[in-house]
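With one protein chain removed, the remaining protein chains of the complex are shown where they sit.
Just so it is clear, A, B and C label the chains in written order, and each chain counts residues from 1 on its own.
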Amino acid sequence: MTADLLEAAPGISPFVSLLGPDGHRDETGEFAHLVADIGSAELMALYRDMVIVRRIDTEATALQRQGELGLWPPLLGQEAAQIGSARALAPDDFVFPSYRDNGVAWVRGVAPVDLLVAWRGVAQSGWDPFVFRVATPQVIIGAQTLHATGYALGMQLSHSDAVAVTYFGDGATSEGDVSEALVFAASYAAPVVFFCQNNQWAISEPVRLQSRTAIVDRASGFGIPGIQVDGNDVLAVMAVTRSALARARRGEGPTFIEAVTYRMGPHTTADDPTRYRPPAELVEWTAKDPLTRVAAHLRGIGILDPAAEARIAADADAVAAELRAGCLAMEDPPSESLFDHVYVEPHPRIDEQRSAHEAYLRMLS
Amino acid sequence: MTADLLEAAPGISPFVSLLGPDGHRDETGEFAHLVADIGSAELMALYRDMVIVRRIDTEATALQRQGELGLWPPLLGQEAAQIGSARALAPDDFVFPSYRDNGVAWVRGVAPVDLLVAWRGVAQSGWDPFVFRVATPQVIIGAQTLHATGYALGMQLSHSDAVAVTYFGDGATSEGDVSEALVFAASYAAPVVFFCQNNQWAISEPVRLQSRTAIVDRASGFGIPGIQVDGNDVLAVMAVTRSALARARRGEGPTFIEAVTYRMGPHTTADDPTRYRPPAELVEWTAKDPLTRVAAHLRGIGILDPAAEARIAADADAVAAELRAGCLAMEDPPSESLFDHVYVEPHPRIDEQRSAHEAYLRMLS
Amino acid sequence: MSTASLTMSAAINAGLRRAMEDDDRVVVMGEDVGKLGGVYRVTQGLQQTFGNRRVMDTPLAESAILGTAIGLAYAGYRPVCEIQFDGFVYPAFDQIVSQVARMHSRTRGTVKLPMTIRIPFGGGIGAAEHHSDSPEALFTHTSGLRVVSVSDPADAYAVIREAIASDDPVLYFEPKRRYHVKGDVALDATPSPVRAMDHARVVAAGTDVTLVAYGGLVQTALAAAAAAQTEGISIEVIDLRSLSPIDFEAVVASVERTGRLVVAHEASQTGGLGAEISAAVTERCFYSLEHAPVRVTGFDIPFPPAKLEKHHIPDLDRILDGVDRVLDRPNSLQDRGW
Partner (left out) sequence: MSTASLTMSAAINAGLRRAMEDDDRVVVMGEDVGKLGGVYRVTQGLQQTFGNRRVMDTPLAESAILGTAIGLAYAGYRPVCEIQFDGFVYPAFDQIVSQVARMHSRTRGTVKLPMTIRIPFGGGIGAAEHHSDSPEALFTHTSGLRVVSVSDPADAYAVIREAIASDDPVLYFEPKRRYHVKGDVALDATPSPVRAMDHARVVAAGTDVTLVAYGGLVQTALAAAAAAQTEGISIEVIDLRSLSPIDFEAVVASVERTGRLVVAHEASQTGGLGAEISAAVTERCFYSLEHAPVRVTGFDIPFPPAKLEKHHIPDLDRILDGVDRVLDRPNSLQDRGW
């Protein structure tokens, strides 16, 4: 009786788009003025970001295939969503990302090799959140949306104009935590931006299983304005993110952004999407590749010539080479470090177990 | 900065109303045909229900004050919401209520004294859910909405046309479980009706803390149609519930009903609403009392004369007397019953603890 | 030093107030904690003094209370979350065990979560279902959390301030049935450098049996010790205070003298704190033990309805029965004609 319902696609609302798949830039649309300052040099820089994070992705995938990483979650296809939004942030804003948001971390200044730390299994995270103002990636789906909301409450309390931004997927919208985050954010008009990358899939589950209506619609029922944006359009993403950030800084509260994009690769390197995904879908979305359109635009206005392409590619290769070298150089942590940082303050049981373990190691050696 | 926001009232959408506070019945509105069969005799029966459940409420409150019950959660003010909706159900439908839904239980045939079992503390619940097709009242806010959704999935699987109906409060809409129930219900187009009694308060917290927009708006973001109804209007409530049930039976999926009503009493007998509630509010809502308007209407059409009033009052008093007698007659459970029904199948640890406890009791005696 | 006679709930209230005065990063949040002052009035008056953003009434969502508190801690605050009743902590379980407990180690020591999670717990007040749980063992099994329980007003005041001042997340369990019991509280004591919350305390000295309890059962244990005294049995009663980590130094020192251990708690027996204490003490002083440690606990059942709770919660008689058993005097209770 409902098999057909399960197959129906969610309704797609009109969405913000400024740079079409053909590379044409709309300079007059409602959101265009928000990125009027993004001239060709800035667009070139955004393009460079996207090329580099894609290159990081490829290299990390290769490292995983070669047994150097336990797992890797590729962002392939989501570069515009991540770069466009992250480049809109102010230094003081604070990001609460999920595991796939490597592009965001790159923009915040996290060293690419530090992205690998967790996947190589040498530690649960690779950087100090306060240095880059980006929390370490969250694995529990949706949990970070509450942390962002709480951080935003803190900014209100401190009269800061910093904004919290949280990244999560289409699947995450089903988790109770995400709805609760919307409730709290709305209730206190917290300065938080909910940035949902709807990449159409949650592992093997299509977005229509999570929602019968467009994901962006979710927000309005909580009293939070939603904007749906072409997530493969770096300019449009930047524009809507800027608008949401400005709204938050004006004290008008949270905004929910749905960036409509596509996970062009597997869920992680452990996944085989051919088991569940129609091949035609990938073909369709490849035509909307977020990098291709920027390149087309930049070529059209004559600034992305082969020499520039080569320079960017060389930069990306250098980043990749450093990433690989850094990965291979990472040392396994000593077994005594098991007991580090479980608590801030002294803890007799930890001390006891550490001593016993050290005695055991001495005995073994 | 947000103090003002915290004080603002949520936007009120237009809502279904058929019997106004003055007792005037609208026979032509959009939903009126759904209750065209409710003539004066039927309306009289609904009135009788409401008088009786209010009387049960008064008696239970008195019993609590006299130390016969540990606690009691009055439904005072919510009679129309509960009677109107419950009287719309078919016998095969299944109800998943919360602790305040005594009127619903009454309609389903639960003996009033069985409502007291849990509050007197002789057992955690008072009846067999399968006999009345109403689950025992849920204390964990919102948890039952998932049970209802699952039951509805079961009805789909069994090709039954029974519908699951779940009752919950305005506060409950903030719990992740309720949002998750909406997700699942929408995804599978499950035959479930979400019946939210927005009685304006969750203990001391006003509804505006739970939602910045009307509660009914919540549903649409999940792809579920919402109807807001005057919850103090027994006819309107019945009409919208019938419409939601019919929709579910047609295989069109869930509906969310917000019954706008008011908790005229304390949260429970342990609560003192004068600590947090402006007195004017109660005055305002008393004018919208769900019983008064039906009485006015019935008097207007000449069928509720003093003799009829007296008959209904006598019926209600009889129910109350039986309730009181039943309450006082309830025996404390024997301590051996501690171990009953923890498991269906034999369990050595329970057996061991039961034996040890029995030996201990023998030793004491 | 000013001393006042306060109920336990007033003592916690005073401790919260003091912590908020001393450190404006301390914020209080939870359901009904503001205008109402909490269903047990533990936060009464705080919102009037500190405003509705430092004392936040939250929407009805426990996972969000904990999750947003984590974000507040990230932003430099020291949130004190109230979970209205023990039985409502489970919706927040994921945020507590996957986030609060692991954030410091996950981030290699860069993020600290100085959060306090207040939970009224236990039975004895004739409450409805889900209002009498003792879930502490779920948290003591979770590494990365500190768990404490208090048993009287003075202790409640001292320990709530220490919990808030701690840079580790602390679950602070308040035995509901002791809220209204009064005691003297040294109100403006400056916190001792030796934290009370790290140390079990001997609340009654004794030589024959060590009786370990915490929270609401400390009082019952003291009563049992007094009753046993009249029969010439000398019980040393230890109030654990810290449930994680447990101060085994104190417990073992006592058991090494007495040779006999009884542990009492309200939570179900299987996997309760009694199991850990029995196992750990047996490991540490097997050869000092004259008898296997005895557990006197709630049964392995969901907390029963109000009319049955008196049979489930260990009372004086059941504790004395445990004492008899550990002394190999199985029938003395009967002999006494009790």
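Here is the rule we use: a residue touches a chain if its C-beta (ideal position, glycine included) is under 8 Å from a C-beta of that chain, and two chains touch if they have at least 3 such contacts.
Nothing here was measured: the structure is a model prediction, and the numbers come from that model.
One chain is not displayed; in the complete assembly it touches the shown chains A, B, C.
Interface note for the absent chain: among B:G77, B:G176, B:P273 or B:P290, the touching residue is B:G176.
Screening C:R78, C:R161, C:R295 or C:H311 against the full complex identifies C:R295 as the residue touching the chain left out.
Hidden from this view is one chain, which touches chain B at 94, 96, 123-125, 128-130, 135-136, 140, 143, 145-158, 164, 176-177, 180-181, 183-184, 187-188, 340-345, 347-350. Residue-level contact of chain A with the missing chain is found at 2-3, 6, 70-71, 99, 118-124, 139-141, 171-172, 174-177, 202-205, 209-210, 270, 275-276, 332-333, 335, 337-339, 342, 349-350, 353, 357, 360, 363-364.
Chain C meets the missing chain through residues 63, 87, 90-91, 93-94, 97-98, 101-102, 105-106, 129-130, 137-138, 140-144, 244-245, 267-268, 270-276, 278-280, 282-283, 286, 289, 291-295, 299-302.
The working rule: only the chains that are shown with their structure count from here on.
Averaged C-alpha coordinates put the centre of chain B at 36 Å from the centre of chain C.
The distance from the centre of chain A to the centre of chain C, each centre being the mean of the chain's C-alpha atoms, comes to 41 Å. Once the centre of each chain is set as its mean CA position, chain A and chain B turn out to be 43 Å apart. Shown for chain A are the residues in touch with two or more other chains, namely 156, 176-177, 180, 183, 187-188. Chain contacts: chain C has residues 53, 58-59, 61, 63-64, 91 touching two or more partner chains.
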